[in-house]
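Just dropping this structure here.
All protein chains but one are shown at their positions in the complex.
Labels run A, B and C following the written order; every chain starts at residue 1.
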Amino acid sequence: MTASIAIKDAGGLVVELIEAINANRGWLSEIDGAIGDGDHGINMSKGFTAAGAKLGDPLPSLPDALNTLSETLIEDLGGSMGPLYGYLFSSMADELEGQERLDAEVFAKMMHAAFEGVKEIGSADVGDKTLLDALYPATEAFDEAWRSGKDFAESLDTMSAAAEKGRDATVDMVAKVGRASRLGERSRGVLDAGATSCCLILQTLAKGIKQRMQG
Amino acid sequence: MTASIAIKDAGGLVVELIEAINANRGWLSEIDGAIGDGDHGINMSKGFTAAGAKLGDPLPSLPDALNTLSETLIEDLGGSMGPLYGYLFSSMADELEGQERLDAEVFAKMMHAAFEGVKEIGSADVGDKTLLDALYPATEAFDEAWRSGKDFAESLDTMSAAAEKGRDATVDMVAKVGRASRLGERSRGVLDAGATSCCLILQTLAKGIKQRMQG
Amino acid sequence: MKKFLNKPEDFVDEMLEGIYRAHPEVTFTDGDMRCFVTAKPVPGKVGIVTGGGSGHLPLFLGYVGKNMLDGAGVGGVFQSPSSDQLLNVTKYVDQGAGVLYLYGNYTGDIMNFDMAGELAELDDIETATVVGNDDVASSVVGEEHKRRGVAGIFFLYKVAGAAAAQMKPLAEVKRLTEKAKSQVRTMGVALSPCIVPEVGKPSFQIGDDEMEIGMGIHGEPGISRKALEPVDAVVEEMASKIFAEQSYEKGDEVAILMNGLGATPLEELYIAYRRLGQLLDEKEVKIRHVWLGEFATSMEMAGFSISIMKLDDELEPLVAAEVDTPFFKHFAG
Partner (left out) sequence: MKKFLNKPEDFVDEMLEGIYRAHPEVTFTDGDMRCFVTAKPVPGKVGIVTGGGSGHLPLFLGYVGKNMLDGAGVGGVFQSPSSDQLLNVTKYVDQGAGVLYLYGNYTGDIMNFDMAGELAELDDIETATVVGNDDVASSVVGEEHKRRGVAGIFFLYKVAGAAAAQMKPLAEVKRLTEKAKSQVRTMGVALSPCIVPEVGKPSFQIGDDEMEIGMGIHGEPGISRKALEPVDAVVEEMASKIFAEQSYEKGDEVAILMNGLGATPLEELYIAYRRLGQLLDEKEVKIRHVWLGEFATSMEMAGFSISIMKLDDELEPLVAAEVDTPFFKHFAG
């Protein structure tokens, strides 16, 4: 059997996402403060925390937990993070439908769906200095690692590294959408907040999946 | 003939008053800033300068010049200085009516009239930390010096010293009227702006009269 | 001094030029922009004239208009207009029924209005005077005559304006305005000073975390300066000062004015109002009218005031009456 985790037991991954976002609340706002309005960590933390309160005990399955997160972001949070991350997580959840186990194949589909979902709702492109700039290279890197024969865990590591590289590459980009886009050239030279939170989310997911495979 | 000056040639006294006020514009505002709204010098300078523009060339007689000053303050300046100094100067001018020369007797009457005029229009009392606290002791001191046998010039010196002493005594007073009165006890410890400008005006008058008597 | 202006000494006159450009319903008399009057005096009506220093928009001139005031003397920043200007406004406004002078309790204004009134008498114009003194912070009970007039004069303008619009005689307009005055109390709080343009620096210093309770609208000191508290606590303290003055009991009806002093956002005024509403609910006092916004300001000062007016069957319809001025509009009913 190829490396995988049981979907119905993996709702805790969403709890870990919430913890990661809350732990980085200040840092994410700080980054947004440079070329945005300094509230990215606040927004994310508000939405994720609200979702956490709805997860219930015992924890639901991973797709149910992702859908709860998505719905909370879309219905309660609003803003731009609501729809963007809302679609990211619901697109991921959709790919888990009908599955019992999350393996590399399924994960690759989740990443692609997440990327397409965010791209469509936000009408942004790779290179626009958004969370797509962490999401896209991560998606590609995972695909390539897996296709080139690395195992699921190794491919997750490759993805995590690519997400980080993508995040850091936003420093040299000029924002084309969102608040920072009005800065033009002045938006160059600092990290993008959304790419930073996206990288954090992907790395947290990767870490959580790996732990569950070992455990 | 007792010491005196010709009223019709003394319009220049008002020019000297205007110069004195303008020269002390900043200082008077500074003093008002401590317990008032910091504009006493600005107000006085605005009114006196406007009057100066109306005096004409050749200069009018002293009562005419005083009346021009008074009217400008009352009609154009407004505020509290308009009526207060307006009445002060018109009351002085009234006492010059029908006179040809300004001597110690006439001057004493001018001072009394000025005091009564300001007191009536402002409904304030001596000790309320206002310009009356320079005007009243000056008036009394002049009377007493003259009655006790000093000559006009000496009596003017006595008056100037009393005005200054009166002004300085306002430091220990608590304001009972005007803006500063709302400070209560907190209005103690600094000069009163109106007493300061009044002292300046009386000293400038005294100096000008003395110069004209010598000249 | 970070202000949008040209020369500080032109502040008032350029402001007036802008106002006359924007609002053809108002004009000036005697060739003096500072003699501010309605363009459409109502024949036979008692005229209502106010006046005071500039820097308080929409006070004072902003209430000249339909069913409110007829004229206003416009002074320099925080300076009374002159008696002459007030006299000219009086002459224009008088339509044979006399003129009510209605202004705030400040030495300069009192002297100049009194002088104008004496001069008007020589012209056979009857005048009467009501002096607003709603600021409970500025003197103790029993010494109300020493109190500053602040935002609460808004209610007096409404009552006087509505009464005059009903063509009531001067004595009756005065009686109703005095009655309104006896029912209005105001408390203010400030967070920051303002800058008189010609002075060029702040009127007072205040710490980054301090508030001044009971401050006047020219930056006059208040009852206490202390650390800024949550707005609920601030409102409770302010309201308690007003409640201590008059009884507010079950079934009583009031009108409220939540007035921003200049820089305080509407959002914060509504948060403050929320608490005031709760306090009046607890007393089972009914809020019949509430106006919330900027009604009497100190240029860029941050802060707000609460004015409460107790209503009765005679005053309520006057407060409720329709008003249309360039700066303030109210639909009846």
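Following the convention adopted for this analysis, a contact is a pair of C-beta atoms (placed from the backbone, for glycine too) under 8 Å apart; a residue touches a chain by one contact, two chains touch by 3 or more.
Given the structure is predicted, the values throughout are model-derived calculations rather than measurements.
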Touching partners, among the displayed chains, of the absent chain: A, C
Candidate in contact with the missing chain, chosen from C:Lys3, C:Lys40 or C:Lys286: C:Lys3
For chain C, residues in touch with the removed chain: 2-7, 11, 14-19, 21-22, 54-55, 57-58, 191-192, 208-209, 228, 230-232, 234, 262-274, 277, 290, 292, 294, 297, 299-300, 302, 304, 324, 327, 329-331
Touching residues (missing chain, whole complex) on chain A: 29, 33, 37-39, 42-43, 46, 74-84, 121-122, 177-179, 181-183, 186
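Everything below uses one rule, namely that only the chains that are shown with their structure count from here on.
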Category of the chain touch graph - line, ring, star, complete, other: other
Chain centre separation (chain B, chain C; CA means) in Å: 34
Separation of chain A from chain B, taking each centre as the mean of its C-alpha atoms, in whole Å: 79
Chain A and chain C: spacing of chain centres that average the CA atoms, whole Å: 56
Where chain B touches two or more other chains, by residue: none
